[in-house]
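Okay, structure first, notes after.
One protein chain omitted, others in place.
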Amino acid sequence: MSFFDLKGTLKPLTALKQFGRKPHTLKDVPYVTREAADRYRGFHYNDLEQCIGCGNCATICQNQAIDMVPVEGIEGKKGDSGLRPRVDNGRCCWCGLCVDVCPTGSLSLTKDYLYVSEDPNSFLWMPGVDNPQGKERISFFSTEETSLNDFARIPMPELEGMERVKSFAEVVLGYNEEQARAEASRCISCGLCTEACPEHMHIPEYINAIARANDADAVRIIYDNNPLPEMCGKVCTRRCEDVCAIAHRGEPIAIRWLKRYATETVDNADLIKEIVNPEIKEPNGFKVGIVGAGPSGLTVAYYLALRGFDCTIYEAHAKAGGMTMYGIPKYRFPEESLDKQIEYIEKVGVKINFNTKVGKDISFREIYDTHDAVFVGVGFPKPWTLGVEGENLKGSIQAVNFLYEINNGKRVDLGDKVIVIGGGNVAIDAARVSRRLGADVTILYRRRVQDMPADWEEIEGAEEEGVHIVPQAIPVKFHGDEKGHVISVEYVMAEMVPDERGGRPKPVPIEGSNKTIEATAVLGAIGQQGDYSFLEEEFAEKIKIERGRFVVNEIQQTSDPKIFAGGDAANRTADAISAIADGYRAVKGIEAMLVKKDEGNVD
Amino acid sequence: MKEIKTKIIERIKSHFQDAVERDYDYNRLDFSVKKETIPSILFYLKDEMNFKHLSHITCVDWLEEKEFEVVFILWSYTDRLQVYVRTRIDRDHPVLDNIDMIWRQANTYERELKEMYGINFTGLEAPEEFLLEDWEGPPPMRRDFDTREYAARTYYTRPGREDAQDVRETIIKRTGEELPDFAKKYKR
Amino acid sequence: MVFNDKNSQKIVDIIENYARKSSLWILAYGTGCGAIELPPTVTSRYDSERLGIHFGATPRQADVLLITGYLTTKTLKRVIRVYEQMQDPKYVIGFGSCTINGGMYWDSYNTINALDRYLPVDVYINGCMPRPEAVLAGFAKLQKLIQAGKADGANKYKENLDWYRTNQKKVIPNWRMPEYNW
Amino acid sequence: MREKATTLYFGPQHPGITGNMMVRLKVEGDTIVKATAEVGYLHRAFEKLMEERNWLQSFTLLCRFCVPEPDPVEESYARAVEMLEGREVPERAKYIRVMVLELARIGAFLFWYGAQASSLGLHTVGQWSIGDRNYVLDLFEALTGARIYHMYIWPGGVRRDFPEGFEEQVIKTMDYLEKRLNDYDDLLFESAIFQKRAKGIGIINKEKAIEWGVVGPPLRGCGIRHDMRIDDPYEVYDKLDFIVPTGENGDIWSRAQVRRQEIRQSIRIVRQVIDKIPKGEYYNKIPNPQKWTLPKGDAYAHTEAARGEVGFFVASDGVSTHPRRAHERGAAYVHAITLLEDLLVGANIADVSEIMFSLGTCPPEVER
Partner (left out) sequence: MGSILYYTLGAIISFILAFTVGITYMGLDRKITARVQNRIGPPWYQNFLDVSKLYFKKTNIHQGIMQHMGAAFMMVTAVMALLIVPIFNHGHFFPNLNFQGDLIFLLYIMVFGQLGMALGVGQTGNPNAAIGITRGLSQMTGYEIPWVLALVALMIQYKTTSIVDLMNVQAETGRWLMFSSPFAFLAAILAMLGMFSHAPFDIMVAPNELASGPISEYGGKYLSILMSAGAVFMFAKLTLYVDLFMGGSSNLLALLIKTFSFFLIPVLYGIVSPRYRTEQAIRYFWGWPSLFGLLAVIQAVILK
């Protein structure tokens, strides 16, 4: 450095030129709120309509800033807890993780960031309620792309479509361990599904157990209120997946397949008993008779047996399981898995009298008299008839009967052109079984494909296997040959007319659109109904039956307090899990009735 | 890089019989040694192997195994290699040799580990307190110290949020589901 | 002129409060991470000086104590000391979530959760951290309160000193502080 | 004549201190004979809290480790987790990360300009540079949604893609900053007084620098060209063209010169990123964060921040969704305690804050 640094003294003075420049200051702040960036993470906004109250935001919040609280005007329903998030701005750090994990995308952050107050208690904030105007101010939101939820389901390994039709081998191969863990870890454990499940299974808990690599615990949790989980894991109608929080923007968690995975890890009845390790109470002396070894009857028997009751099941067929045994084809539900479960149920002390048809081999009266309570779970064995001309021709078979024969190991000759009428699971099952017997199969259905009550996976599976589906086709006549065998089906195309009362659209036949399709066999699958001929007259009179179903109260009790009913014969949903749910309710009802009465007598 | 790594592993193995190495496919070496070996292996690595830069000293509490794992991470500017030297010490009597004569800044790390885990470094000269002041509880970074419980007990939390409900509980209440006790640990 | 009747007192109050609100000297004490938004607040973009806000270096000269976020117990001790050294009228502004209900550090063993248990807070600013705009809005709010004569945290502190002391001593294990005579 | 040493408390409430820490000085006259750094005023127990939070929740804490430049910590954590899990990062995300890191570096250096000049009483530079830093923060706001706490670089990539028109905004800001940097130079680096104050003050021993754990500009100020961006190139630094400047004497002036040139190199890198950035994915999605577990093991990743090597150590037990251990290695951790204590001995009281700022001490990072 020189003795006098002229440059170093003068150069800084050039800074003074800034004096005349326009100041950079934002003059309006703080009197006018400055607009934040388009992606700013400001206060929360919640679309109350879209929100399902899953509470995932509250869970991810590392600050525990989010509480789920009830909101006036929002009622809980299936798939909606009725709670809405409330943010404590004294905790929030506006990281936006809650936005990124919101499965429905209802929660977002807005551009608003200004709140100043002298009251520290005024920092609780109900997004969407306190700032309805926030909708226009949304800045930070999650799309399917940015969301942290895993919207894509782990694909289920299946046999190839054309491979499957060669045998009755199980189509769905089941997850392996890695896949199951991955699928289980998609679950956000909100538990909204449990409300949709008729049986209210502990879904988030067992999925969590699977995710944490504790399959045995998962099995225990599953067996807590479902004695036939492997069946459910394979053929359940899974209402739970319809309300899955992830399903709002993606594919729901494969709850059914996870249950299947968990139960399949246990491969024999002894092991089930070892893992579940149920607590069997001391016999309490009560005897319960159960008519029908379907899902509901087995449920009643299993849980009552655990509770110390003496249970006897009267089953008309040679095997237990009811419709799940005889109605569901083996490529969906192999016999071994059912046998395993029945064996386990028998192991806890349930007696099953096979080949004992009530009303024939034993009278209902006798069961009624010798037991403290009777549970009727007879299901819907009788198919509805189509009511079209030529229905009684040879080769026109009821699908239910057809499946029964097949599942019983008998061979049914259908020829090579099979027409299935109906759109339910039975119709699809019948169609796919027919494919496996080597026939070309066509399904005629009155409404559109999307209206079919069958599972979409089943429909897809059927299509993959080469089943033709002709929608909006109403059969009007079966033509027969001289031998009285059906040779073709005549049907009329229908158009969908919206229902004035707001129901689902009705098919109305189009005049003159008649078509005929060749057939060697016709399988009718338009539904079943109950058969209550086993009831003696006095019971038939005493027990109230409406629209072919038993009228029951909330504990499945019929108008005779000693008789309980469940399953298809008592509910409208007509699926296995509802039957199990009925059974479980009846268990509690029977226990309450008998044990309470007993205690009452003591007093 | 592969050759350098092999060379280093060989030389370390020949000098320190108790060193257990683990190889990674990127520029990382990993040696587990007995705690007595720590000063000598670090000295060796620094002086002979050119690992001049001490990146980090950390400690992992393996509560279940009743052990602390102390990890020294060194970096070699010349070979562009990272080496982890780790040792396990008894959790109840955690003692380790002081190494701040090898690296001056290790002093700070040791002070922190002493305060946070209660590890005694023999011969460490430093003020007693580092980050905490008048701390009376157990060393706070030990896993058996529950900070949530401590904070809830010590510090006041503003009321007004008691009406919060758990989604799962709400649904359980509404549906009458009975959640068995053994399943409760799997709630979120 | 004698200011003994109510109206003249009011006029004096208005003048005094006007002076107080237009000249807020903040204590340069960045107690937490919120201090990061203070340099932008005082520099050219936001220029708090145009509102009369100015950094005072020592507690003796400061009017406003900014608690910029979380307070560890170690800092709390110093903050209390500093606050008590400030001269009346004095104000406290709490920055961000941490001062309200713990914020991010609600479960930390070393930070307090609710500031108003230990010091009287006049204004809370929402945010984590509050942007400079929010900081200035907080000051605007404080100015409004001062003009209206409502920012009397210091009086509250004096009146409820025992309560505050109890709370303070609860979280500060070793209370080696002189009882200050302010 | 030996004067009696008095104790001077430099902080915690002190306008000259960086952040909230204290240096206890024993002074004789104006000369310091002993300095003891006392920290802990900002100890929030981040690492304990991270053990209470899952891998993703922990991520929100990261930007609070060192507030002036939060992104390198996020980057280190993200890379440590990716290393542990073996997760790939898309190419575009790597470029975006580099850009964010460099913007953060620019922001930090602008902050440093202000702090270093203000420590010498030249507030004008601070008023300009910290004011201009707002333009960088505007970029962050547009990109990440927040000015300071970006929470942007996370395991698997980055959180959001560029918003519309972001590239032009970046270029515009870089043009502006390049112009402005000359103004700062005229005022600060050309100033005879600054040169007098900076040269020969706070000299770091060149031979000992590496052993003492000096990193970043203080190390390069000694003339040792070590920078994690070239020593252990992460992301796409090996595909970018930039110079790592060095100084000569290891004094405040050299460190200032290093930073003065480095900020220009950062601008250059940002421009290159804008030119070269490929189209495509920006995020390799992690699984559901609530149930996301990492394989058992540990990993340490380091990043070159404006203040030096910032590393992150994570350990996983393989079962829990929470880290078993998360530990940050801050550059300031070494600089602010042992190095500072060493450098202050023999210095003038007037130089304390100047030396502190030149080392880039960051108390929140020391204490975590």
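Order of writing sets the chain letters: A, B, C and D. Residues in each chain are counted from 1.
Here is the rule we use: contacts are C-beta pairs under 8 Å (C-beta built on N, C-alpha and C of every residue); 3 or more make two chains touch, one makes a residue touch a chain.
These figures come from a predicted structure and were not determined experimentally.
For the chain excluded from display, the touched partners among the shown chains of the whole complex are A, C, D. Mapped onto chain A, the interface with the missing chain covers residues 4, 12-13, 15-16, 18-19, 21, 23-25, 27.
For chain D, the list of residues touching the undisplayed chain reads 6-9, 14-16, 30, 117-124, 127-128, 131, 187-188, 191, 193-194, 196-197, 348-353. Residues of chain C in contact with the chain left out of this view: 15-16, 18-20, 22-23, 25, 28, 43-44, 47, 49-50, 52, 54-58, 60-61, 63, 85, 87-89, 182.
One rule holds for everything that comes next: only the chains that are shown with their structure count from here on.
Just to note, of A-C and B-C, the chains joined by more C-beta pairs in contact are A-C.
Averaging C-alpha coordinates per chain places the centre of chain B 39 Å away from that of chain C. Centre-to-centre separation of chain A and chain D, using mean CA positions: 53 Å. Distance between chain B and chain D, defined via averaged C-alpha coordinates, is recorded as 24 Å. Across the assembly, chain B contributes 132-133, 140, 145, 147-148, 158, 188 as residues in contact with two or more other chains.
Shown for chain A are the residues in touch with two or more other chains, namely 24, 36, 59, 62, 88, 90, 93-94, 120, 188-189, 208, 212. If you draw each protein chain as a dot and join the dots that touch, every dot ends up joined to every other dot.
Across the complex, chain C is touched by residues 132-137, 140, 145, 147-148, 150-152, 154-158 of chain B.
On chain B, the positions that touch chain D within their shared complex are 26-27, 52-56, 58-62, 71, 73, 75, 77, 80, 82, 84, 103-105, 107-108, 127, 129-133, 140-141, 143, 145, 147-148, 188. Put simply, chain A touches chain B in their complex at residues 53-55, 58-59, 67-70, 76, 81-83, 86, 88, 90, 120-121, 124, 188-192, 194-195, 200, 202, 204-206, 208-209, 212, 217, 220-221, 224-225.
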